[in-house]
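Only one structure is covered here, and it is reproduced in the block below.
The complex appears here without one of its protein chains, the remainder shown in place.
In order of appearance the chains are A, B, C and D, and numbering begins at 1 in each one.
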Amino acid sequence: QDQGKEKKIKIGVVFDLTGPLAGGGSELNYVGAKIILDHFAKSGVEGYKVEAVYADAQSKPDIAINESVRLLEQEKVDMVLGFFSSAQCVPVAARVEQLRKFMWMTTCISSAVFNEKGYKYVFRPQASGDQFGMMTMDFIAQNAKEKFGKEPKDLRVAIIHEDGAYGVDVSKGNEAGAKKAGFNVVLKEGYSATAPDLSALVTKLKRAKPDVIFHTGYNPDITLLLRQAREQGLKFGALMGHGAGYGVYEKLKEGMGPDATYIFNADPISIWLANQKTMDPKLSPVIKMVGEEFDRIRPGVAIRSAHVGIGASNTYIFMADVLPRAIKKYGGVDPDALRKAALDTDIPEGGTMLGFGVKFYGEGTPMAGQNERSFPVVIQYIDDKSSVVWPKSQAQREAVLPLPKGTTYSNQ
Amino acid sequence: MGQGRLAAWGIGLAALVALPFVYRDPYHLHILVLILIWSFAYTSWSMMGRFGLVSLGHGGFMGIGAYVTALLWNHLGLTPWIGIPISMVAAGALALIVGYPCFRFRITGHYFVLVTLALSGIVLQVITATRDYTGGSLGYTPNRAATNRLLALQFDDKTTWYLIALAVWLAGLVVWHLVDRSMARYALEAISEDEDAAAAAGVNVTAEKLKITLLSALMTALAGAIYCQYQMFITPDTISGIAVSLQMVFAAIVGGLFVSLGPTVGAIITILLAETLRIGFGTKAVGWDNLVYGVLLVLFIIFLPKGILGSVLDRLKPQRKVSPNS
Amino acid sequence: MQAFFDVFDIYLLEAVINGILLGGVLALLALGLNLIFGVIDVTWICYAELVMIGMYAMYFMVQFYGVSYFVAAPLTILLVAVLGAALHYLVIAPLLTAPPINQLLATGGVLFVLQSFATVAFGIDFRNLGIRLPVLAFGDMNFSYARLLSFVAALVGMVAVYLFMTRTFTGTAIRAISQDRQIMALMGVDARRIYLITSALGGALAGLAACLLVLQYDVHPFVGLSFGPITFLICVLGGLGNFIGGFIAAFVFAEIISLGGLFSDLEWGYVLAFAFFIVMMFIRPAGLLARRR
Amino acid sequence: MLEVSGLVKRFGGFTAVNNVSFRVDQGEILGLIGPNGSGKSTIFNMLSGTLAPSSGSILFAGHEIAGLAPHRIINSGIGRTFQIPRPFRRLTIFENVALAGFYGQGRHSRVKAEEAAERSLAMVGLPTDRHASVDGLGAAGLKKLELAKALATAPKLLLADESLGGLDEAEMDQAADMLRNIRDELGITIIWVEHIMGVLMRVVDRVMVLDHGEKISEGLPSAVAGDPRVIEVYLGTDAETTQAAAAEARRRAGGQ
Partner (left out) sequence: MLELRAVNAGYGTFQALFDVDLEVKAGEAVGVIGPNGAGKTTLMRVISGLIRPSRGSIAMEGVDLKATPPHKIVSLGIAHVPENRRLFPQLTVDDNLKMGAFMKEARGHYAERLDVVFDLFPRLKERRHQMAGTMSGGEQQMCAIGRAMMSNPKLLLLDEPSAGLAPVVVQQVFELVKRIRASGLTVLIVEQNVQQVLKVVDRAYLIEAGTIRASGTSAEMLASDTVKEAYLGV
């Protein structure tokens, strides 16, 4: 009853701060989200105080469920926000929906979260996993002729992925994309991210002789795979990563040294790389602020990971767009107000720090709750810098493709 | 059981049944339901664990209970009311298939521990590898029932679940007591000390061990199925595999293996401890909760080797003659 | 038929040889555990976590303080040896008379402690030594130097430990102590000292494994989970306390994993390996090399 | 009632029992002696099912029991004690014996098992108190417990392995009397392994001698005690005392 006196929105924020996923990028997302939440906590939103309650999901889905339930029912938060791992998003979304509470997913990408579920209170501005997989395939398809000099049906592609929600989802996108492009898929295989040895997989890859490898993984399995690939002399034309482990360049560099150069990665664009000319000018100072805060928290990092930006941008959309509308137009922060405000969202391309726009699929559609305007970009790491190479509209430079002669993995 | 104890049990039970109607905090009820379900699982484990049959394969049985039930429901639309017995039978069959040669060939001690460890490893990997059906490491969700909730054994209401879990837990205790007061207990104690001597007393060692293993596996599978129906989500890592098996052993021993309520106390302590530590440390001191948890665990086992409840009861009871081992 | 012959190509050979090299890694890991678990019958469930701490030690010394690998390695071995001795002194010694399951649990607690200690102290990042050893190439087949090194270390270590255990008085005492602790004093043996020596030795072998593993794997607080269970299975498959058996078992396991993974999904390699373990327990419960029972 | 023929047990390359044949008649006490390691306990282990014979046949009451599981053999009426007592320390004395009474008699009735336990305990002279712990028993007590457990299985044939080892002289005599009583009162046939000749010879009807796994002599106590081969490999200078004990026993038996 006395809650009514003080106008306040309490947000439960769940990321993995310990366990394997923490290092895989979850913690960076947490930092990004926290920077934005702290920023809004200073000023408040439309007269509402902003209070965030953080919880650590410990890289375990059960803990994520428990913590979400606890935040909602014990801490009485008005909504939950965050979630890195798709394995957590799927069950938590079901739970939250069942409790009729509001959930805003910043990071996890599995399409299984929404697929035909018909959720009403769950929203995700982030691109979904299959979009990642389609994007890289599309990129190669558009460049196959020119760069590899091969017809699509002669281009040998291998799809490998960790077998969690994330990898499986991306690989489905890969598969669909390969089919559409008419590639020759020579290998498709999943593996557990904790496998201590991947040499058998490398041997299979060697036998399959792919031109392009589409890989989805976390770290350290990426480092392990690529190290064993080097040791066993695997050669290929290009390596396409899909976010997660491939989003953390520092780790790639540490594990592979100079071999990290020329790797591709599909991810939401790093907010510091996004084309600011086509972007809403209001966002520039925010990007700058996030960068400065991040540098203060983590001094001396060569490339600010895209993960920070994902956490920050997707939180920003809620705080700057959805929340004010809920308060002003729908009179509060209860789940239904938030839901209506979310459904009203209509941000054009260039309206977010990640470049894409936001509009949610509505009730009755198979992906209800998913942002229909999001897309990832393909970047390439060259000389310790990452540059957008695809789609053309965002491209900052020409892709180096295939791997130049003389590099470790080059099959030229 | 004396009059006084009977009365105490009765009052305790009435209080437990009445609880959710009086106290309605959903999060606390949620934790209580989890404690009850895990208590039952730990009790199931200790059915055989107390006789020196230390199994690290129970994660496998729990996983089978959960996955078979959920798979039957999702793929064939078979109600859990039938699915659960089937899953229990499946777990029981597996227990027999592995148990029979184990006991026949006298696989005991460390060897038994590791065979069962391999068993839970297999179940885990099979669930992961058959990802096209089971969702792999991603986890698996039973489809929500469109119409008949009772048929699907799906309830959104915490009180219902609390009562179901309470009933199952009680059933576990009853089975524990039945075994404890049976002749089979003598046989199993004897077997755990000296199989040859037990056989020379006429005990069919293989059969007795199989029976208790079967019972324990059936109960554990039931625990898995109930857990799945309650959480509506399972992953191989949280319901199956080595980590879960170890968790069972921990809790049962921390609570006290040789007293009926020991595993329950173990569940209460480990779950509450983990929850409190996690919430207490929160995101302020990341990782410290597990550090403290680990240290406490080590201290418990060193200083209360009979488990918490076991040690407390020992202290309360007048000592019967003890002599140091020579 | 064609498919059948497709399988018998140079890659199969490579997989076989890679299996052998993975076997070297596993054998190295199993060596120290076999001493502790197999011989003195003490259960260190946290054995792989000791290796993890050793890997961190290597990482920090080499990467952070710029110590040369060859200086850091002996220091790491020493450090883990001390850790092993401390583990015994603090955790195992009070539990020697308790049922073995309590040792398993107490060291399980230590496993949590070490994991979260690593999380707290070193963070959750994956760390990499950044040493890139050359690769040995024979035509289309390539082999990792790091793995060859582990293989050699495992072989030398196995022979050394075997000789130590069978030829020396201390080695014999180590084998005796698990069978009758009380009367060790009658032999003039200070049981506490033997336990400490053995634990330090087991720790040192874990340290050795850490020095070589760090060349191949990233270090993170959970790296132990990938290896722990398999290491235990290998010790048993080879016959507890049987060092030659353990060595061979490591290779058998590695081959199954490697070849199983080549023909099907990686997980089926593990399923096969575990199933093989169970079946072997029935056929040869006392280990691969046991003659009779 | 027991007919053993061509019994062989090999451990790897070593033959512990080599082609041994013998028979035991209803109500008889057969003494089984022989040097250490001659295979006596091994024969017991095969008769009770603890070990499976390498070859040979064991007919008990007309049925072949060689290689059967131990519990089936025990249920068919053979009870045994172990040379080194193997009590169940986690059970009380009474429970130890009740267990044998229950499972040794085919798991029929708990009440009957407990009665059998009380009877057996009284027979060997152990307290029938239900809460007495095994830890309180000394060497003699443990030997008695072994015997009580075997008796509780209601055997027709009792295999007693060194029931006297570690007892003082007074207790040895008591134990020997006990074995005789068991036979006389309960009609149980007994095979008794023992190294204390002075006592053994007074009780047994017939003696069989093993050496290196082979039977080297069999017959009445006095005859065996005079067998030069037995004297050489087993009795040594004890031969005279043994002879005297056997003679005395015969005299007493004749006098009855």
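Simple rule for what comes next: contacts are C-beta pairs under 8 Å (C-beta built on N, C-alpha and C of every residue); 3 or more make two chains touch, one makes a residue touch a chain.
All of these numbers come straight from a predicted model, not from anything done at the bench.
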Missing-chain contact, candidates D:Val24, D:Ala140, D:Ala154 or D:Ala249, resolves to D:Ala140
Given C:Gly66, C:Gly139 or C:Gly188, the residue that touches the chain left out of view is C:Gly188
Touch rule applied to chain D and the missing chain gives residues 11, 33-38, 41, 83-84, 138-140, 162, 165-171, 195, 197, 233-238, 242
Absent-chain interface residues of chain C come out as 169, 172-173, 175-176, 179-180, 182-191
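Assume only the chains that are shown with their structure count from here on.
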By C-beta contact count, B-C versus B-D, the higher one is B-C
Whole-Å distance, C-alpha centre of chain A to that of chain D, is 78
Distance between the CA centroids of chain B and chain D (whole Å) is 45
When centres are defined as mean Cα positions, the distance from chain B to chain C in whole Å is 31
Chain C residues touching 2+ other chains are 116, 119, 265, 267
Going by residue number, chain D touches two or more other chains at none
Seen from chain C, its contact residues with chain A in the complex are 9, 11, 14-15, 18, 21-22, 116, 119, 123-128, 130, 132, 135, 137, 140-147, 216-218, 220, 222-223, 225-227, 230, 254, 257-262, 265-267, 269
In the complex, chain D touches chain B at residues 48-50, 69-72, 74-75, 79-80, 82, 86-91, 95-96, 98-100, 102-107, 110, 113, 131, 133, 135-136, 149-150, 152-153
Chain A contacts chain C in the complex at 17-20, 22-23, 27, 189-192, 194-201, 203-204, 206-207, 219-220, 223-224, 227-228, 230-233, 251, 254-255, 257
